[in-house]
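The structure follows.
In this view, the complex is presented without one of its protein chains, the others remaining in place.
When the chains are written out, they are named A and B in that same order, and each has its own residue count from 1.
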Amino acid sequence: MACSLGGCNGLKRKFENIEVALPFFLFSALVIIPLLLALDRLIYVSGKMPWQVFSSLDEHYLSQDAIGFTFLQALLSTALTLAIGIPIAWQLGRYHWPRIRLMRALLTLPFVTPAIVAAMGFMAILGSDGFDLRGERSTYLVSLLFAHAWFNIALVIRFVDPVISNLDPRMEEQLRLLPAGNSRWGRLRCFWIPLMFPSILCAAVLTFVFSFTSFAMVRWMTPSNATLETVMADVGGAAGIENYQIYSNELVLASSTIQFLVLILALWLLSALQAKRSRTIAEVSESHSRKKGRTGWLVLIPALLFCLSPLMAVIRSSLRVAERGPVISHRWTLEGWQSAISGDYAYISIIDALQNSLGYAILTLVISLPLGWSLSSGIHLLEKRGSYWAKPLDILTMLPLAISGVMLGLGILLGIIRISTVFFTMWWMPAIPHIMLSTPFVVRLLLPAMRRQDPELIENAQVLAMNRWQILTKIRMPLLRGPLIVAGIIAIAMSMGEFGASWILVRTGAWDTLPVLVDQLMTRPGFDPLVKPTAMAAASLLMLTTLILFLVAERFRPDGDGGMF
Amino acid sequence: MLRVEGAGKSFERILFEGLDLNLATGERMSITGPSGCGKTTLLRCIAGLEDLQDGKIYLDDIEVTNIPPEKRGIGLLFQKPVLYHHLDVAGNLRLGKRDADVHSALKEVGLDGFADRRCEKLSGGEAQRVALARALLAEPKILLLDEPFSAVDEELRSRLLNDTIALLGSRGTTAVLVTHNIKEAESFSKNIMTM
Partner (left out) sequence: MNSKVVLVTLIAFLASISGCLTGAIDDKGMMIDERGVEVPTERVLTIVTYDIYGLTSERIMEFTNQTGIKVEMIKLGDAGAILNHLLQTKEAPQADLALGLDNTYLQQAIDRNVIQSHGANISNVMESAWLPYNGTMAVPFDQGSICLNYDTNSINSSQGRDVPTSLWNLSEEAWKGKVAIPSPVTSSPGRAFMIATTDYFANDDDETTNWTDWWSAMVDNDVIITSGWTEAYETHYSGGYGVWNDDHIGDANFVVSYCHSPGVEAYWADNYTISTSLTLDRASFHQVEYATVVNGTANAEYADLFIEYLLTEDVNLNMPIENSMYSVLIDSGLPADNGYLYHSELPSLNAQVSPEEIAENMDSWLAAWEAAMV
């Protein structure tokens, strides 16, 4: 802004510095302090430093091969996700489709579907009533890869589709008229690949991150393999206690250190790529005449089926009760829903759990939206000033993305034990990880929108002698209304679906959120045939709520939104 | 060289119909007319980026009406220069000719020493000159120019146009210029078609 041009008084700059520093301080306090306290505790109890415990992973039955398997499945998942996602993104971005917004929402819905619900859906499809693949152990890894691809194709679509759909068509036309572009391969090599590469790589890096830290899917799809995340979940509960199951401290310390290092590297890469990405898509144009796709339905119909079938399977399972006896049979009934609503198999009913979930979601919204706004605004200001701090702070806001839910929950748990155990009884505790996990998404949505905003609009307001508050409420916020609404809804959806951290932190039965309730019902012995449909009913309600929120968000998404979710 | 017979195209309204055009090798021609009259569309049809609804197009007496643009050997300079930002200036020139002598090509358009520049750092006029150099490197049968310098100010525009004319003349390139400026059309060619 005017400051970078000089001639701006020191006081104003000081004021702005505080304004930038404060949200970052708050955010760091939320994210980093619990993790540092947890790290300190683990080192203290185990008596070892992080680099001294790596070998312990190999020495324990439950964690041997975990490092190798974590990397293997994450790399393969990323490859498969790209293979499935790129053709879909290409079709969506390049051709004209009826109801494209709805289609885009449905294809990206898996990303906000709670993993535990999705896992149940995949089980239903792969199980004896579906493709009947569970009898063959060799199919487990492939199933997991497809499940991860299912989750993450949304990332490919969100990153790659805008690059193609906002492309100035003359870019391609010009190339066709040049010798280098007179063949399909030539155009691919000289233009499409360099154009899409940074975006594809961004999607790949994030897919890797999410596959690396995936929990529920690994648990259910590959029951005989452990990842660093499942190891932490298995032994994390006993961590941090002096002279008690010391190995669990070592395992958590080793797993989280490896996870952290890999993920920091990934985020650094992502940040560098995003800068490159914004350079290559700087050529977007308003005008784009999409062509009519002819064969694209051959890609999009299977893609829609792939995205929706696990969700349909969950609903189907909620409506069927096993008739136990010599023959495997089921009958169609609403009894599962009835018992879920009356709370027969759990401490609370799904309606209460939904209320809890919504309560936490609203608390998350109230904090993460203003926090995310302030963070984005601060980064944007620093960027305009050309400050060296812009990039590290940008990465800092993404940090929670790189910290898995389990690690986050453990961090808070072990961290607050250090401060005071009184926090255990505070009902808002479980909202902290929700805030931490949703704020990065808010920033990822608002920051690109702020970058796109014409600075003249704000300078003009300053000329009109509006004060800062007026500029904020009358100019900046209304102009960013779309991204703000989308960010708010995504924050709610992320909060509603969050499981890993809640699972560790939700202590009082009356606070149970829907995902926690689903898990409780899922792990309850199912001798009584009605338990399973009840769990599926809870899962269906969770999924449908998320679906509705997501479809609403899609309506407010600005065209050609290149931001992440 | 270029022959258009009975060309017709409408988009919401009739842009042109029954249009004939004939251009010999090495000849230059200008097309003028008010904005929105279909000049650009005609040029895009000749290049093959759009299809004619009626009529035929011949290049060297071979019908190319249904041949895709990349097989026609035609060059086109868009109104706004199209450069690829993932490549530097030299990289963009090599899209026209893989083993191009980048330095002399740049010298010809008066951009000596620009080879390593990043494209987003170029001004509008500089960018269009790079695009021109690239188009010439490709040695097209015909070069189509769609108001190529409309984005630069008037003084510079006439200088750029004169440079371009000199360049085309020295190479004997067959070229069609679309412009709404009758003075530009007159200085570009004797042959002027008004739409």
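Simple rule for what comes next: contacts are C-beta pairs under 8 Å (C-beta built on N, C-alpha and C of every residue); 3 or more make two chains touch, one makes a residue touch a chain.
Computed from a predicted model, the values in this text were never measured in an experiment.
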item	value
Interface partners of the hidden chain - shown chains only, full complex considered	A
Identified contact with the non-displayed chain, of A:W192, A:W297, A:W427 or A:F556	A:W427
Touch with the omitted chain, as defined above, among A:P23, A:P87 or A:G296	A:P23
Of A:M171, A:A238, A:I341 or A:L358, the one touching the omitted chain in the full complex	A:A238
Absent chain, residues of chain A that touch it	15-16, 18-19, 22-23, 26, 58-62, 64, 120, 123-124, 127-130, 134-135, 137, 219-220, 223-224, 230, 234-235, 237-238, 240-241, 244-245, 247, 313, 317, 322, 324-326, 328, 330, 343-345, 347-348, 363, 366-367, 370-371, 373-374, 377, 417, 420-422, 424-428, 431, 468-469, 471-472, 476, 507-510, 512, 520, 522-529, 532
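Following the convention adopted for this analysis, only the chains that are shown with their structure count from here on.
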item	value
Residues of chain B that touch chain A when the two form their complex	47, 49, 68-71, 74-76, 78, 80, 82, 84-87, 94-98, 120, 131, 134-135, 138, 140
Sites on chain A touched by chain B in the complex	168, 170-171, 173-183, 190-191, 194-195, 279-280, 282-283
